[in-house]
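A single protein chain has been omitted; all remaining protein chains appear in their positions.
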Amino acid sequence: MNDLIVKTIVRWVIPFIQLFGVYVVFYGHVSFGGGFSGGALIGASLILYAITFGLKASKKMVPHKRSQWMESLGILWYIALGLVGIYTSAYFLGNKAAGFYMGEAGQLLSAGIIPLLTIGIGVKVASTMITLFQKLVEENEDV
Amino acid sequence: MKKLFVVTVLTLLFLILVYSVLEMPDFASLNSPAYNDLAHYYVANATEEAHATNVIAAIITDYRAFDTLGETTVLFASILAVTSVLMGKKHE
Partner (left out) sequence: MIQVFNFVLVIFLIICALAVQHTDDLVGSIIIFAAYSLIMAILWLLLAAPDIAMTEAAIGAGVTTILFLVVISRTRRMEK
């Protein structure tokens, strides 16, 4: 798409969408939201960037190698956090029993495993969205 | 004859479905079967046990964390399928 108005507006809007997405991911255990919602918002902002500035710019921003790493690290991070529970002789994906820092309910640094898992899910969902889009567009670049 | 049979069966099915919809509990009713002891337990204890004020987050990533691992695996499998199908075209 080659339109000055669209490009300018998208350039202004994308940081706010991504900021809101990151807020939703990080505050998933305090207010509404969570990994899937925040990851979907970040992924939607990346797709918006891709359809405005073209596939080449999008590939420069999120190369296939980076999204591959994010994809794998998201799920491996989840499993590793689950194994911490087994290591501390609790159960798989244990929270309080595994000895994570619980803090005070309502604070950002609280709830033990929940925000950590949420970050993993958010990274995973965002990279899935942008990879799906890039893979589908790859062969006909006139979108 | 066949048409009559089909119409009769479908009408019966329609009546059964309408009857079951009328028998459903009201919107946000306290007597609904979904509002059982488990819901009470989560609402009462999630903030204490998981230290999260968002009860839904506590359920998804603490009580049912293993299910969420399954969901993440589904995402991974979907991206794997798309990538393998669209990559295969290029190498031919």
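Note that the chains take the letters A and B in the order they are written out, and that residue 1 is the start of every chain.
Just so it is clear, a residue touches a chain if its C-beta (ideal position, glycine included) is under 8 Å from a C-beta of that chain, and two chains touch if they have at least 3 such contacts.
Quantities reported herein were computed from a predicted structural model and do not represent experimental measurements.
Contact with the chain that does not appear here is found for just one residue of A:16, A:32, A:87 or A:101, A:32. From the set A:9, A:83, A:108 or A:136, the residue in touch with the chain omitted from the display is A:136, counting the whole complex. Within the entire complex, the positions of subunit A that touch the omitted partner chain are 24, 32-34, 36-37, 40-41, 43-44, 47, 51, 129, 132-133, 136-137, 139-140, 142-143.
Note that only the chains that are shown with their structure count from here on.
Centroid to centroid, with C-alpha atoms defining each point, subunit A and subunit B lie 23 Å apart. Put simply, subunit A touches subunit B in their complex at residues 28-35, 71, 74-75, 78-79, 82, 92-93, 95-96, 102-106, 110-114, 117-118, 120-121, 124-125, 128, 131-132, 135-136, 138-139. Only residues 47-54, 56-58, 60-62, 65-66, 68-69, 72-73, 75-76, 78-79, 82-83, 86, 89-90 of subunit B touch subunit A when the two sit together in their complex.
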